[in-house]
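Missing here is one protein chain; the remaining ones are kept as they sit in the complex.
Chain naming follows the written order as A and B, and within any one chain the residues start at number 1.
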Amino acid sequence: MNQLQKAIAKAHRNDRTAKILITACGVCMALVPILIGLFLFYRGTDTFTLFHHSLTEFLFSGEWNPGDTAEGGGKVGAAMFITGSLAVCLLSLILTLPFSMAAAIFMTEIATPKARRLLQPAIELFTGIPSVVYGFVGLTVLIPFLKSIFPMPFSFSLLAAGIVLAIMIFPTITTMSADALAAVPKSWREASYGLGATRWETIAHVVIPAAKGGIATGIILGLARAMGEALAVAMVIGQMKVFPKSLFLPASTLTTAISADMGGAMEGGEYNAGLWTMALLLFLLSFAFIFLIHYINDLSTLKGEKK
Amino acid sequence: MALTTTTYGYTKEHSGEARPVSADAAAADSGSLTFEIKHMDLFYGDHHALKDVSMDVRTHEITALIGPSGCGKSTFLKSLNRMNDLVENCRITGDIRFEGKDIFREVDLLALRTRVGMVFQQPTPFPKSIFENVAYGPRLQGISNKGQLSEIVEQSLRQAACWDEMKDRLNQSALGLSGGQQQRLCIARTLAARPSVILMDEPTSALDPISTQKIEDLALELKEKYTIIIVTHNMQQAKRISDKTAFFLLGELIEFDDTVKMFTDPSNPKTEEYITGRFG
Partner (left out) sequence: MNDSHFAAKKRLDSIMTALFRFGAYFAVVLLIAFVGYVMGEGCRYLTGDMLSFSEKGLGNQFFNTLYLVFLSLIFSAIGGIPAGVYLAEYAHKGHLVKWVRMAVETLSSLPSIVVGLFGYLVFIVMTHSEWNMLAGALTVSILMLPLLTSVTEDALRTLPESYRLSSYGLGASKWQTVLHVLLPAAFPRIMTGLIMAAGRGFGEAAALMFTAGMSTDIHWDDWDLSSPSCPLNPLRPSETLTLHIWALRTEALEANANEQAAACSAILMILVVSFSLIARYMSYRIDKKMGGN
């Protein structure tokens, strides 16, 4: 064989090896979330199989008193954590949505393109800021501030957690919505103005309806982030194991319960199992959010909208 | 391994001047056939893009492929070095032989593409230095000796008539060159891989008249040592440089003959209509 033939034979050999290795990496990538799901499932179902609690008890009962032993025999009702999570998420969404929408609309419809090019990256920068920093500012600024205006027993509260999360998800929702609004064709706006509509009418009747798929995706991503956030919430919510009855009282969420107790609960105990079940629930919820996003996208494409 | 490159390779005594590859083979091969295509059909899915094409390509001649857009001339060209393999759903039947061997069964794909080089419509330099662009082919072929590479690069750039303008900027990015320079660099890059055939897919359509002129002159020079098949939109170009011309229309090879005869006395009325500019 001459040099060229050798080189070609080697190229073929390397090509085959590389193809196998690269494909293996792709498959491994796909296996990671499946593996995570399997492990969570394996640990999270102990509550039901090993300690014989029912799914209804876990989801709907408010009695949380699992035994920290392998014998079990306690109560594993996570309803207060679940409602706590839902309440905090909803609250943060309600608080952030008006400002997100205003900021997104301001950036795309009112501000000059130059201002938008400056504003949007600046806002996006905030998605990267560590959650503990948000928690720290919540602790040192927000909590004293809330205490000074509301008569609260502990000042750590659902409201404080909601506000911190609202600030955290503001950049996510705003940038996603702004992208969706900016993707609406300019000609649609011009057509609306041409019919004598004002800017507000154009925004309300043309731009927002056209962008609602993208806006919904942004909201869901924000919700997913709020649902999964642990430490920032844990720092300001007060972590009291009660149902969230008032905005001004402490509460707990799925993530705060896990972060507070997982380190202390005995491996293989009922308490531990209960916490793993909560982690499994979080995993399934984030899966559900993805499906929701896909569903919305499919809906928009079916109607012939641009994504 | 079904490698068919027996008369081909780098040898020490060749690395010095001019072209090592087919120089001695030239005399023996002149008049012989580089490509023999018999009853070739090509389908893109259900679309029958080339219909029963048969054609012989002579060694050390320039063969021009002409015809209106979408007639299949580019598709035909890309079949010769199996670039159509990259197109999904593309299926070829019939017989294509390169130096007597079936390109689908008897020739290794990488060896075929090494021996049948290609220059594209748009200049396509890699985002590397000028030197690395030209050295890419030889490196693929296992040459890593810096001195040997430099020699090949210089030789190829000289052959492509760009040594003088590029010799001082070999380490600069090829993307900084003008369009015409980029195209000649791409020809040099193709030459550096030491092919025996060069396929050119409308190589001048993106260039200004002066650059076009340079590439045409280059083609005429290169034909001494290479077999060239060129797709062109420009009938004057075909007339100026080619020995043989093939006229494609709607996927069929309408006429294939000596260029002189084709442009003075075409035997098919459709050819006459096309070359006199009545359509296309």
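In this section, contacts are C-beta pairs under 8 Å (C-beta built on N, C-alpha and C of every residue); 3 or more make two chains touch, one makes a residue touch a chain.
Remember, predicted model here, so these are calculated numbers, not experimental data.
Of the chains on view, those touched by the hidden chain across the whole complex are A, B. Residue in contact with the omitted chain (choice from B:T190, B:T204, B:Q237 or B:T271): B:T190. Of the listed residues A:P151, A:G194 or A:G263, the one in contact with the hidden chain in the full complex is A:G263. Contact with the chain that does not appear here is found for just one residue of A:P98, A:P151 or A:G194, A:P98.
Within the complete assembly, A:R199 is the residue of A:K6, A:K147 or A:R199 that touches the hidden chain.
Mapped onto chain B, the interface with the missing chain covers residues 81, 83, 86, 110-115, 117-118, 120, 122, 124, 126-128, 136-137, 139-141, 175, 186, 189-190, 193.
Residues touching the missing chain, restricted to chain A, are 8, 11-12, 14-15, 18-19, 21-23, 25-36, 39-40, 43, 98-103, 105-107, 109-111, 119, 121-123, 125-126, 128-133, 135-137, 139-141, 167, 170, 174, 198-201, 203, 221, 224, 227-231, 234-235, 255, 258-259, 262-263, 267, 276, 279, 282-283, 286-287, 289-290 (touch as defined at the top).
The definition used in the following text is that only the chains that are shown with their structure count from here on.
Annotation: 56 Å between the Cα-based centres of chain A and chain B.
Within the complex formed with chain A, the residues of chain B that make contact are 1, 3, 5, 8-10, 108, 110-111, 114, 140-143.
The touching residues of chain A, when paired with chain B in their complex, are 1-12.
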